[in-house]
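Can you keep this structure in mind? I'll have questions shortly.
The complex is shown incomplete by one protein chain, all other protein chains being positioned as in the whole.
Naming follows writing order (A and B), and every chain is counted from residue 1.
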Amino acid sequence: MEPVIVIEHLCKRFGPNIVLDDFNLVVRPEENVVVLGKSGVGKSVLIKCIIGLLRPDSGRVSVLGQNVPDLGHDELDRLRAKVGFLFQSNALYDSMTVRKNLEFPLRRHWIEISQDKVDAMVMEALENVGLAHTIDEMPEELSGGMRKRIALARTLILKPEIILYDEPTTGLDPVTGKEISTLIVEIRKKYHTSSIIISHDMHCVKLVSDRIAVLVNGKCHAQGTYEELGSSTDREVKQFFE
Amino acid sequence: MPAPEKSNIKLGLFVLAGAFLLILTLYMIGKNENMFGSNFALKARFKNVNGLISGNNIRFSGIQVGTVKGIALIDDTTIEVTMLVATKMKPFIRKNALASIGTEGLMGNKIVNIQPGEGRAPEVAEGDLLANQKATNMDEMLGTLNKTNENIEDFSEGLKIAVRRVNNSTALWSVLNETSLAPNLKASLANISQATAHADAMMNDLRTLIAGVKGGQGSVGALLTDTSFAHSLQEATARIKTVGDKAGGLADELTKMTGDIRRDIDSGTGTVHALLKDSSMVRKLNASLDNVQKGTAAFSEDMEALKHNFLLRGYFRRLEKQQKNAGQSP
Partner (left out) sequence: MIPSAKFRRFLGEAGELSAFAGRFFSQAPRPRFEWEELARQCYTIGYRSFPLVGLTGFIMGLVLTMQLRPSLVSYGVDSQLPVMVGVAIVREIGPVITALIFAGKIGSSIGAELGSMRVTEQIDAMEVSGTNPFKYLVVTRVVAATLMLPVLVILSDAISLYGAYIGVNIRSVTSFSLFFRQIFDSLSFGDVLPAFIKTFLFGFAVGMVGSHQGYHSSKGTEGVGRSANSSVVISSILIFIIDLVVVQVTDLLGLN
């Protein structure tokens, strides 16, 4: 099968800091790829390049057959409707209720949608994360885990083909973290999505990963399944599994 | 966040309130500047507009009727002011109305005053040129005031010199310091005062008498035939004579006294000035002199009146050939 994401020779620097240096990665359909790396090595930069929030200095970022840096504004918007993004800080709009938060991407991407359809989709997305009762609450009234699940529901509402998770379990307690990890697995089963998951939480990584890419010094240092990398003797890889 | 519709209603109210106030303000100002309603133009020419500018108010007999539209220099001495006046005021403004430039309050904006002219005239038409009137101008008023001030300055300068001279005269001060002189002078002044008061009283008597004669002019003949009256009149005139003599003596006495004072002082430059220094004495002396003067003046006036009366009487006598001993000319 045709891979959904192909990253070739991706380079990105901020001033003198080289964040990504000739990075290569391929994601196949219905595959959960974890990008493992220490804080501040540019994992977020990688997925922001994929969604087009950042523009790479050089290299190709091909998503669903389209090279993201070459896309115009409208094409990029159409592509983004098929790619979900779960932000590390959830990025729930704190001036809006949960319902409005979920409606926002729907109304933005599908302008001609009817109110009944919107309501149905909002309910479905909330039920998927088990938080239908919070529909009229403000994000600030919810706990961290609930907010993460609302954010996930908002990502899911457009039924994306690809979901990019930016540290989905960071800042959560281990139990909630496990719940989120389970959700990620369930979502893949239910919607047949392909994902890139950025994390350094090894419990989460173990649960969700089909394949792991280790990002060191801006390069894809090693690739393999959890078990393969777990038995690796490479010093850089080994430190994550200790 | 309230329901969107409710907030939109509030927002609408808010914006409309602002827009309403803005339009109201602009309308009120526009009304003041005669932008709405119909107007007609009037012109007036002045030699000097004293800083009048476009937009200044026009008042007709004190009522706001329009604004100045334009000011143009016609030649080196003529400035033409074009005024926009509300059409509704047209029937009240006549062709002979007078325009003048004035000021709102003491230091306010310049205005054009239109005053109705004297007599009748047809009502003004569009573009008429009104005659102008020289207005009381603040600058000119100030000019006059300046002249007055200069006069006062001259005057006070003179006064200053006089006072300085008085102050510098040691002789004068010595006179004033002489303790014996003052009581003497005071006593004599009291005498003079008394005498002249006396004289004055007599004068008054005589004056009433003569006024009676004068007042009874219509029946003067009848009065003069009355011998008892003639007798008292004769007595009166005799008394007047003595008073006149006394007054003459009084004047002599006064002269003598001033002479004495002059001698006392030695250097005679400032006798009068010296007296002027002591205010109470001066007041008394002045009053006395005034009385004497008044007395003598009144006396001579009375004499004149009498004389006239006797001439009159002579005229009657010649007419009627009667009553030869009615009185004698003094």
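Following the convention adopted for this analysis, a residue touches a chain if its C-beta (ideal position, glycine included) is under 8 Å from a C-beta of that chain, and two chains touch if they have at least 3 such contacts.
This is a predicted model, so every value here is computed, not measured.
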Contact with the hidden chain, among A:Asp22, A:Asp77 or A:Asp173, goes to A:Asp77
Determine which one of A:Ile7, A:Leu46, A:Leu92 or A:Ile180 touches the chain that has been left out.
-> A:Leu92
For subunit A, residues touching the missing partner are 48, 51, 53, 77, 80-81, 83, 85, 87-95, 104-105, 108-109
In the whole complex, what residues of subunit B lie against the chain that is missing from view?
-> 1, 4, 7-8, 10-11, 14-15, 17-19, 21-22, 25-26, 28-30, 32-33, 55
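Note that only the chains that are shown with their structure count from here on.
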Per the C-alpha centroid definition, the whole-Å distance linking subunit A and subunit B comes out as 104
